[in-house]
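The structure's right below; bear with me while I get my questions together.
A single protein chain has been omitted from the complex, and every remaining protein chain is retained in its original position.
Which chain is which? They are A and B, in the order written, and residues in each are numbered from 1.
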Amino acid sequence: MERPLVVKFKRPDSIRDYPCGAFRVGTLVQENSGWRVFRPVIDTGKCIKCLRCFLVCPDGVIDKSGEDLEIDYRFCKGCGVCAYECKVGAIVMMREGDDGNAR
Amino acid sequence: MGMPGRKVFISGDEAVAEAVRLARPNVISAYPITPQTVTVERISEFVEDGSLKAEYLHVESEHSAMSAALGAAAVGARTFTATSSQGLLYMAETLPYVSGARFPIVMMNANRTLATPWALLSDHRDSLSQLDSGWIQVYCENAQEAMDMIIQAYRIAEDPRVMTPFMVNLDGFILTHTYEMVDLPAQENVDRFLPPYRTANRMDLDDPKTVCYAALDDYMEFHLKQELDMRKVPGVIEEVELEFKGIFGRSYGGLVEKYCCEDAEAVLMTLGSVTGTARAVVDAMRMEGKMVGLAKIRFMRPFPAAEIAGIAGNTKAMGILDRDLSVGYEGIVFTNARSAVCEIESPPRMINFIGGLGGRNISKEDMRQIFDQLMQAARGEQGERVRFVNARCE
Partner (left out) sequence: MDEKMVTNAGDLTNTEFFYGHRACAGCGGSLALRLAMKVLGPRIFVAIPANCMSATSFLYPQVSFSVNAMISPFPATGAVLSGIEAGARALGIRDHHVVGFAGDGGTADIGIQALSGAIDRGDRIIYVCYDNEAYMNTGIQKSGLTPYGSRTTTTPAGKNIPGAVGRKKDMFGIVAAHGIKYAATASIGYPEDYLRKISKAAMCKTTSYIHVLAPCSTGWGFPAEETVDIGREAVDCGLWYLAEYEKGDFILNRKPKEFSSISEYLKRQARFRHLGEKEIEEITVGRDEKWKKIMKNWRV
C-alpha cells in the first residue's frame, strides 16, 4: 500500500525550535480510524475492479497499487460512500468490533 | 566608502520609488491612494522601461495588494507594496497574517489621517492603529531618510534572525510631495549592501512546505517566537546602520535620534517630519540659554523603551508630541512612552501634546510654546497631562 506514514511527533522543547514560517508537509501524526462506526470490507471475489470506490472515496484511503484494492483503515472514516457507489455490491459495511454483522 | 551617489532633486514619493528600484524586488503589488500614488506610478514606469525587472500586479484593493505580496513572498520573492490611511486599514486583516507567517514584506505607508471627517493631509492615526500587527515600524523625517530606510528595511526584515515585515512611514504631502535634494546611491553599492533574498521560509517544489498554517495548541509558542525575534531587531538595526554608514556615509541614530539631550532639563519626543521644526526651535532656544532637548523616535516597533527610559532618567520634564489621539484616553505614543518611563526611579513630569491632526500645521511658534510649557513643568509647575496644540478640547 502506498499511503503516507504516520510518524511520532515530538513537540519542540523550546520556542527557538519552532519553525520560523514554513513547515514540512507529507507526514501525519494522527490517525482518523477512531471516527468509524462501520468498516467497509471489500469482497475481492465479487469486485470487478471498476475503481469506482477508489475514485469517489473522499479520504483517498482505497489503494489501487496492488493485486486487489486495499483500504487504509488508519484513515478510513467509514462514511460508506464506497459501498453506496459500488455497482456490484462488493463492499459491505460491518459494524466495528462486531464481526460479520453487515449493515 | 563605495562609489559616490548622485544628487537628485526629487519628492519623498519619488525617493521611495528610486529606493525600491535599487532594492530589486521581484514582485510589486499596489493599489492607488493619495498621497502614495506617485510612488507606484514611478515604479510602474521603471517596470515598463525595464530598469526594474519585476512583476507589477494591478490589484483591485489594498487587501489584495498585501495578499498578492503574501502569495509572492510565499514562494520566496522579494516584494514591495505601498499604501496610506484608509488603504492601510482596508488591508489590516493581512498585516498580522504576514508577520505571523514571517514574510519580510516591505511596505511604504504615506501617513494620512483617517476618515471621517475626510481629510487628505498627514497625521499618524493610520499606522499607529496597526502597532500591534507584528510589523517593524519606522518613521522618517525627510526624503533621504525614507530612501535609505527602504533599502535598510529589506536588509533588516530579511535577516534570518528577524524575518519580520517592515513598514516605512513618511508623512503624507509634507514628505511625499515635497522636493528635496537627495543623494541617490549607486546601484552597485546597494547590490553589495543588499544581496538577493534567499530563504527557507517558502513553498518549494523540490521540498514541499506549508506556510500560513493553523496552530491551535501551539499558537502561543509561534506568537512568542515572533516576540523573541522582534527583540533581536534593535541589535540588527544597529549592525545594519553601521554597515550602511560604511558604504553610504549616512546614519540616523538607531531607534531614537537624540539632539541636545545630555544636559537638557526638558526633552520633547517627536515622530517624523515635525522633528525638523522642533530641531530648529531647540537651536533657537539653546542660543537663548534654555536647556531644551529633542528626541526623534524613529522606531515605534520594536519600541525603544530602554532608550526612552534612559533619556527620561536624565531630564526633569518630558513631552511627547502625538499626531494621533486614541479617543477616550491620550496619544498612542504617549501611552507607550509613559509605560517605558514607569520603570525608572524618579521619572520626569510627562506631558502629552496632541496636535497636527488631519494635517493641521504645527508652526515654530506652536513648537516654542510646547517647549515653554515643558520648561515650566521642569520647574515644577502643575498642569494638564494631555494638552492640545493649536486647538481646544472644551
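The rule is short, and it goes like this: a residue touches a chain if its C-beta (ideal position, glycine included) is under 8 Å from a C-beta of that chain, and two chains touch if they have at least 3 such contacts.
Given the structure is predicted, the values throughout are model-derived calculations rather than measurements.
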item: Full-complex contact with the absent chain, from B:10, B:30, B:54 or B:370; value: B:54
item: Chain B residues that touch the omitted chain in the full complex; value: 26-27, 29, 54-55, 57-61, 63-65, 67-77, 79, 93-94, 97, 203-205, 208-216, 218
item: Touch list for chain A against the chain that is not drawn; value: 2-4, 9, 23-26, 28-32, 35-36, 50-52, 54-60, 63-65, 75, 77-81, 83-85, 93
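Assume only the chains that are shown with their structure count from here on.
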item: Whole-Å gap separating chain A and chain B, where each centre is the average of the chain's CA atoms; value: 52
item: Residues on chain A engaged by chain B in the complex (per definition of touch); value: 11-12, 15-16, 18, 20-26
item: Complex contact set, residues of chain B against chain A; value: 101-103, 160, 163, 200-204, 207-211, 213, 218, 221-222, 224-225, 228-229
